[in-house]
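Working notes for the structure below.
For this view, one protein chain was removed and the others were kept in their places.
And then subunit A:
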C-alpha cells in the first residue's frame, strides 16, 4: 500500500513567497479546521482533493488567526476589528487575491466584512469551489462512488444560505455522488439553524424547552427515515451540533455526519 501513496507537504504562503511563487488560491483553514479533531478530518479531505486535482494552493499555517467572527456576533466589535485588521495586514502582505475556505463563518466575514477594513479578495466557499471542480470535470466520481443510492440529507448553514444565498452549490456537489438526496421540510431559505451561530457555539444556551440542535436533529432523522443515512453539512459548527444531536438521540451507529468535502474525497478514493 505504502508505495501507492505519497506524503503531502502542505505549502504555506511563506514557502511560496520564499520560492518567488504565487498560489492560485489561499486555503483559509479556520480555527475549527485547525484545532477541532473532527473538523481537522474535513481540512485534510479538502487538501487531498486539492492535491488530487493539482490546484496550486497554499495555507497561512501558523500565521493564520481567528477572522473575528465569533467576537463580532457576540457584540465585541473592538476585538473583531483587531483580528480583522491584523489578518488583512498579513493577507495583503502576501498579495492574496483569491481565498477558499471550508467555514461559512470565515467565508462570510472575509467576504462581507473585511472590504470595509481594507481587505478586498475574491472569497469562495468550498462548496462553490467543489462544484466548480466537478463542473470542470476535474473531480469525476466514477459511477457515484461508495455513496451511490445512499440516503443523504443536506443541512443548510445559515451563514452560507440565508446570509449569502448559497443553496445550490452544496446540493450540486452531493448530486455528483448519485445518492438518494432527501430534503428536510425546513431547507434552503427556510432552513432551521443548528443552534451554534451568533457565538452560541461558545456558550450555554438560554433556558428553554429544548436545545436547537435537538430540534434540528429530530427533523433530520425523521427525513432520513429508518435505517442508515447521512447528514451532510458544509460548516464546522453545524457539524458539531448535528453530531451532538445524533449522539443525544443514540443514533450515531445509524446516522453519520459528513462534510461535503469528506464525501467527495471518500467517493474519489482519496482517503484510503
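Here, a contact is a pair of C-beta atoms (placed from the backbone, for glycine too) under 8 Å apart; a residue touches a chain by one contact, two chains touch by 3 or more; residues count from 1.
Here is the rule we go by: contacts and distances are computed from a predicted model.
Enquirer: Leaving aside the chains you can see, what is the UniProt protein name of the one that's missing? Options: "Fe-S oxidoreductase", "DHHW protein", "Cytochrome c-type biogenesis protein CcmF" or "Maltose/maltodextrin transport system permease protein MalG".
Expert: When "Fe-S oxidoreductase", "DHHW protein", "Cytochrome c-type biogenesis protein CcmF" or "Maltose/maltodextrin transport system permease protein MalG" are compared with UniProt, the left-out chain turns out to be "Fe-S oxidoreductase".
Enquirer: Of the residues A:23, A:70, A:145 or A:245, I need the one that contacts the missing chain.
Expert: Per the contact definition at the top, the residue touching the missing chain is A:70.
Enquirer: Could you tell which one of A:22, A:180 or A:211 touches the chain left off the display?
Expert: Touching the chain that is not displayed is residue A:211.
Enquirer: Determine and list the subunit A residues touching the chain excluded from the picture.
Expert: 3-8, 10, 12, 29, 31, 33-36, 40, 43-44, 47-48, 51-52, 59, 61-62, 64-66, 68, 70-79, 81-83, 85-86, 108, 111-113, 116-117, 158-159, 162-165, 189-193, 195-212, 214-216, 269-270, 272
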